[in-house]
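There's a structure below that I have some questions on.
Here the complex is missing a single protein chain, while all its other protein chains stay put.
Labels run A and B following the written order; every chain starts at residue 1.
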Amino acid sequence: MGEHDQDVSRPDGEPERSRAPYRVIGTPAPAEERTLLGTATADAPPPPAPRELPAEPADLAAAKRAERIIAALFILSALAGIGFIAAYVGLEVQTNLVAVLRSNLALGISMSVAFLALAAGGVLWVRTVMPDVELTEERKPLRSPEDARQQFAETFRESTEASGFVKRPLLRRTLILASLPLLAAPVVLLRDLGPLPGTKLRHTVWRKGLRLTIAGSNAPIRPADFDSPGGMITVIPEGYANDDDAIAKAAVIIIKFEPGQLAYPTNLNWTVDNIVAYSKICTHVGCPVALYEQTTHHILCPCHQSTFDAPRGAQVLFGPATRPLPQLPMGTDSEGYLVALSDFKVPVGPAFWERG
Amino acid sequence: MSNVNGAPAGPVEKLLAGTGTFLDDRLRAAKSTRTFLRKIFPDHWTFLLGEIALYSFIILLLTGTFLTFFFKPSMTSVVYHGTYTKLHGVRMSEAYASTLNISFDVRGGLLIRQIHHWAADLFVAAILVHMLRIFFTGAYRKPREFNWLIGIVMYTLALLEGLFGYSLPDDLLSGTGLRITEGVLLGIPIVGTYGSFFLFGGQFPGHDIIPRLYILHVLLIPALLLALISAHLFLMFHQKHTQMPGKGHTDRNVVGQPLYPYFAAKTGSFFLFIFGVLALLSTFAQINPIWLYGPYNPAEISAGSQPDFYMGFLEGSLRMMPNWSWNLWGHTFAWNVVIPALVPLGLILTAAALWPFIERWLTGDQLEHHVLDRPRNAATRTAIGVATVTFYGILWLEGANDVIADHFSISLYLTTEIARYAIFIGPVVAYWLTKRICLGLQRKDAQSLLHGYETGMIRMTPDGEFIEEEQPVPEEARAVLAARQDYAIPLPAADGGEDDGVPAPGTRGAVGKLRLRFARVLLEGAPPAGDGHGNGHGNGHAAIEHGEPERAAVTTGDGPPSGTAPDHPTDGPTTHSG
Partner (left out) sequence: MRRRPIAGYAVVLLGLIGIGGTYAALTAHGSPASAAAPAANPQQIAQGRTLFVQNCSSCHGLMAQGTATGPSLIGVGGAAVYFQVSTGRMPAKELEAEMARKPPVFNEQQTRAIAAYIQALGGGPPIPSAAQVSTAGADPGLGQELFTENCSQCHNFVGAGGALTQGKYAPALTASTPTQIYTAMQTGPEAMPVFNDGTITPSQKRDIIAYITQTRTEPNPGGFSLGRIGPVTEGLVGWIGGLGAIILAAMWITAKRRAHR
């Protein structure tokens, strides 16, 4: 077969691989093919399968045009890639924000162009240069044929029988027994992930005599300093400015009112000079609640909009919180600074199962 | 080495002869690789949505690896004196400081960080739209229930992965999210406080949460995701992809283009597109500017604090919940926290996971499905899907209610009040509206099949009547329009039908009757035009293919079963009542 093949030249000089032997029309086929006897096919390669995909697209001119565009896109992508490397090497970032901005722009634009040009070129290639085809593939039902299923069942049955797992309950049960603690062990190993809650959630670091200090400046406060009605400030216990665990429960806001505005259920014994102290930790899920509206005297939590009535014990007016903000018992020390009289009388922050 | 035809070998032949034989000698891969190369992939843009998720994940892996070279997952307190001078002297965790370092001191660091975050958002968004596509086209039906379940698990993992990831820099915004997580955990009955203490290694914030989230985020969850993605893709390869209804598309074939070179080139280009779009976003759209948020301090908070969008619906549930709680026997049942945390997500995930099996139980449909449904042709399913999307959407909007209130000048409390009612009314309205639209579209398709497309050309007949010329539907479109449930669902008749008066198994008893009623609603569709069953008067007939035996005959309760021949004559002159 092979020796009869020749290359057939196409008009523009490119050789085309022909599938069948080339011969002039009318010439009889080679003797091998005409014989009625079977041919010795032991060493003859099988005939090539018929083509599924054409070699060239239908519209060659469009493909040629597209080829130029695609090549241009790929070259653009290459240049952008080089530009990325150049920008990386050439542009510093550590000087200031403008340098960071410049570097980000340069690196980002070059990377985007590199990727997008390559992508666009690829898509154009598929759509114009590759011949358009639609092929069909057969689906077999997913269900295995019956005999395969039978065979599987047989094998599985035999093997299980051979294992003795079903027939010997003592082995089976003791195996399961042995695996249970092994499965439980990794769960048990997690116990030391953290301490038990105990009563920790019921207490904060506030105690008698601990000074209130302004968060950020850590300055203690005299009532005379905080004497503008409508004033509000965040305070933390003195000495705990770097202790986030303590602050997470002990953060407090103090609000100054006009005389006569504070009322039940605010505990007036815990106020100083119409200054009241409430926990800043929302009783919903723990966000700091410090959005104080001076005109309405409402404290709003920005997370989920729980609203508390500041003059009247920080009771809940709206929103998902269920409990009022705990009030910190407040007094003054011998030097006149605001101090806590004791810890909060109720747990601060979100409700929990054991809170009661 | 010459090729089969005796000509000198080109590069392809050299490759086949060299590397090809080398590998095949060791792997016996010729046949399977050939099948692989010829694997057919149907073409529809909605089939690429899952690829968006896949490629976003790969980009996350690549950019994430880069970030791990610079990020320090430590909550040790440091005082900053780096490039970002505005925060000089500010106390922050090492995690936050290292993120500032990545953003301002590492070349390309900010770009990679932003690509990582944009890719994370895109990952979850793509999962959501992909999930919706699967649902609305019924691709979750047999044999693809496993893939559906794997997908739901991956969605949940993706949520967690994103949450843990954006919490790693320990900035004010994400730290607030962790605080809310702690508060929600605390509210869970019995085990809440223990869970919170074990997760945070003690009280909030502790020193353990960032390193722990780090290992979950860079090792455990990506490993799980990789395994599930591999299973997901393998199943998809093994079962072959579904295809849209069309000419020549049946349940027994796949029509499309082969993997090599077509699909490989398309999917490769798509990957580059996605990478390019992400790079573009990361160049021109700033995301997660943690230097503006500042380091986390449990006493600090900002107005307009939101989580990333995919947690938005949980945030909205927390905001809209009324403050219900019980205080009984020394214990607090914090419904105001437990319900929003568990109910919406639990409802959606459970309903989604069970849906393929519910649908199968209701319809009794045991067939394999490889041709997709057009959403309009499964009106009830589509309506349920849209109702669920509405439910999710209202929760999501409420999660941004303070931003909405501020920018559209709506009273803050009003947004929450509206949401509290809309969450119930919205899905119902959405269901009804979607169903009517689907049924209307079905009727339109039936009309088109029967009468052809309107051309807009008016012609006068000799006796003075004006009629519109119609153009018959072309072959390709005909296949699509007619592809409405071209399989008969063996739905048992309400009263045993014509057989022997014995109700079919599965329809007996209270459960059976309920099943039948839901099945009727589920299979409700406008009757196909042209077989005389009313001119668009949809009265609850199960959709039946023209000419198929009336196995799916169901009545509305009174009147004879429509399995009998139509009593009313077929249509005379065509009417355009639509």
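We take it that a contact is a pair of C-beta atoms (placed from the backbone, for glycine too) under 8 Å apart; a residue touches a chain by one contact, two chains touch by 3 or more.
None of the values given here were measured: they were computed from a predicted structure.
Contacts of the undisplayed chain with the visible chains, over the whole complex, involve A, B. Here one chain is not drawn; of B:40, B:122, B:168 or B:422, the residue touching it is B:122.
Only one residue in the set A:67, A:137, A:225 or A:243 touches the chain that does not appear here, and it is A:225. Contact with the chain not shown here comes from a single listed residue; of B:138, B:151, B:222 or B:294, that residue is B:294.
One of B:24, B:43 or B:368 touches the chain omitted from the figure, and that residue is B:43.
The chain that is not drawn here is touched, among residues A:53, A:91 or A:214, by A:214.
Residue-wise, the contact with the chain that is not shown comes from A:123, picked out of A:123, A:201 or A:250. Panel shows chain A; residues 57-59, 62, 97-98, 100-101, 104, 108, 119, 123, 126-127, 132, 134, 214-217, 219, 221-222, 224-234, 255-256, 288, 290-296, 298, 300, 302, 305, 307, 318 of it touch the chain omitted from the view.
Counting the whole complex, the residues of chain B in touch with the unshown chain are 43-45, 47-49, 52, 80, 85-90, 103-104, 110, 114, 118, 121-122, 125-126, 129, 172-173, 266, 269-270, 273-274, 277-278, 281-289, 292-294, 297, 299-309, 312, 400, 402-403, 405-406, 409, 411-413.
Assume only the chains that are shown with their structure count from here on.
Spacing of chain A relative to chain B, judged by their CA centroids, is 16 angstrom.
Those residues of chain A lying in contact with chain B across their complex are 2-3, 5, 7, 15, 17-18, 45, 48, 52-53, 88, 91-97, 100, 103-105, 107-109, 111-116, 118-123, 125-126, 130, 133-139, 141-142, 190, 193-197, 200-201, 215, 234, 236, 242, 244-245, 247-249, 251, 280-282, 284-291, 302-306, 316, 318-322, 349-356.
Those residues of chain B whose C-beta lies close enough to touch chain A in the complex are 3-7, 38-40, 77, 83-84, 91, 103-111, 143, 176, 179-180, 182-184, 186-190, 192-194, 196-206, 208, 239-240, 248, 251-258, 261-262, 265-266, 268-273, 275-277, 279-280, 282-284, 297-305, 315, 318-319, 321-325, 327, 330-332, 334, 336-337, 340, 368, 370, 401-402, 412-413, 416.
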